[in-house]
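Every protein chain but one is kept in place in this view of the complex.
Per-chain numbering from 1; labels A and B assigned in written order.
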Amino acid sequence: MSSPVLELRNLQTWYGESHILHGVDLHVDRGETVTILGRNGMGKTTTLRSIVGVARKRTGEIRFKGEDLIRTPLHRVAHRGLGFVPEERGIFATLTVMENLLLPPKVAPGGMSLDEIFALFPNLHERRNSPGTKLSGGEQQMLAIARILRTGADTLLLDEPTEGLAPVIVQKIGEALGALRARGMTIVLVEQNFRFAARVSDRFYVMDHGRVALGFPASELAARMDDLHELLGV
Amino acid sequence: METIFGVPVVALYGQLVLGLINGSFYALLSLGLAVIFGLLRVINFAHGAQFMLGAFTAWLLLNHLGVGYWFALILTPLIVGLLGAVIERTMLRRLYAADPLYGLLFTFGLALVLEGIFRWYFGAAGKPYTPPSDLQGAANLGFMRLPKYRIWVIVASLIMCLSVWALIEKTRLGATLRAATENPTLVQAFGVNVPLLLTFTYALGVGLAAFAGVLAAPIQQVSPLMGSQIIIIVFAVVVVGGMGSIMGAIVTGYMLGLAEALTKVYYAEASNIVIFVIMAVVLLVKPAGLFGKDA
Partner (left out) sequence: MTISSPLEAPAATGVNPALKFGLLGLGLLGLIAAPWLGAYPVFLMKFLCFALFACAFNLLLGYTGLLSFGHAAFFGGAAYFTGHAAKEWGLTPELAILVGAAGAAALGLIIGFLAIRRQGIYFAMITLALSQMFYFICLRSPFTKGEDGLQGVPRGKLFGVIDLAPSLNMYYFVLAVFVLGLLIIWRFVNSPFGMILRAIRENEPRAVSLGYDVARYKLIAFVMSAALTGLAGGVKALVFQFATLTDVTWQMSGEVILMTLLGGIGTLIGPILGAGVVVTLQNYFATSQFPVTILTGAVFMICVLLFRRGIVGEFYASRLGARLGFDLRR
């Protein structure tokens, strides 16, 4: 097996005085889709925010393509090929759909062209001149994903992309993720929607109280259901 | 002779033009303040001093290096803007994490230092700056004769205000600026060098003040005190307009310039304080300001 593209070793993170992550270890291989599961408040979002560097107070190691991101200035991280789709989508209210789409700088060649993006999400084309916040929740989520696809990032971090969306939209997002996997993207997904995650993932981690409690490949999913019931309460 | 409410029409027109000129300066300066405040959350108290610095730089360029008005108009905002960039990089940026009041206090200190230095070297007396030869003399507008230079000031400030508005509302750089105003951390996580953007923004605001200073040089006397006289009025303009909107800052600037001029015609004693009175009334009626969003 090749060396992992992303590897966390003993990652600890604080928000101010509160200690959120107590030593997270996980790795993601090139081209994999890995989902981090866990109940609310167990540190899933903080793990993504720590990788990107939006959460700054960290110790341990975040190795991405061989470089330790803890030492990388925030605005350089994206240029290593990381694309971030934050919780709550992070659509800018004072920018139009088009401006939102063009906002993140290109970080590598090979990103999707606007034509390809609009083919994938036709709604966005129709609404390209509307202010970002006039979009529906589903459209906002599509925009949040689309704007990262343009940049040429090869590794995507998605924070609860299906949260609060209607089933038909969730399906659409699932299709989009499938298309990205087919392009060879590495994807790290934080999800509460277990059914959705089960369909799209190669491997799972389950977080509990700021640590990784469990990690297993999709093939073991059926055998692990008892553990999952206990950790997730599903 | 034709009159309106007992005032000769020609005198009224004359005052309105003066009002537009003052309004041009208010608009340029409050625009710069709004641009800086939008992204940096700093009220740039040194804005008046940087306006003065613009006028003085033009004067120095002319009298010591023989650089004429038109070059100075381009060169001065760049020089003073660069100085602003240095100040932002070395000092101002240490204050972003602190209460915004510290930014106000820091730039207040900076204003005192700049003003003091120029008073020390050049004395408090004003220095004349002759308008460029192409703009000397008066033009006949049909209803009145007006010095060409004053027409130019109004036109130049309008062009500059609209250009900055277009830069912020219509370009990709402007979209990045607006996004960074909303959520700088996320914009930075997308790979935008936000610290550099902050430096650029401060330099842009300071450059605008310097541009206004060069425009003002042939009209007012070039004096170390010219900045502190105008900055407090501009603060009132900013309170009236609210700093949430670029266009709001521009429109309010011109409006209050005109209001001041009208007061001069009808009740001259109050012309110095009319802007403050308007500010008080706006605070009573619409505390967030005419175009304001934030408290």
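As a convention for this text, a residue touches a chain if its C-beta (ideal position, glycine included) is under 8 Å from a C-beta of that chain, and two chains touch if they have at least 3 such contacts.
The model shown is predicted, which means the values in this text are computed figures rather than measured ones.
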{"item": "Contact set of the excluded chain (shown chains only)", "value": "B"}
{"item": "Touching the absent chain when the full complex is considered, from B:Leu28, B:Val265 or B:Met279", "value": "B:Met279"}
{"item": "Residue among B:Leu105, B:Leu167 or B:Leu262 touching the omitted chain", "value": "B:Leu105"}
{"item": "Missing-chain contacts mapped onto subunit B", "value": "41, 43, 91, 94-106, 108-117, 119-120, 184-185, 228, 232-233, 235-236, 238-239, 269, 272-273, 276-277, 279-280, 283-284, 287, 295"}
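The definition used in the following text is that only the chains that are shown with their structure count from here on.
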{"item": "Rounded Å distance, subunit A centre to subunit B centre (Cα mean)", "value": "45"}
{"item": "Subunit A partner contacts - residues on subunit B that touch it in the complex", "value": "172, 175-176, 178-179, 181-183, 185-195"}
{"item": "Residue ranges of subunit A touching subunit B (in the complex, touch as defined)", "value": "52-54, 74-79, 84, 86, 90, 92-95, 99-100, 102-105, 107, 151"}
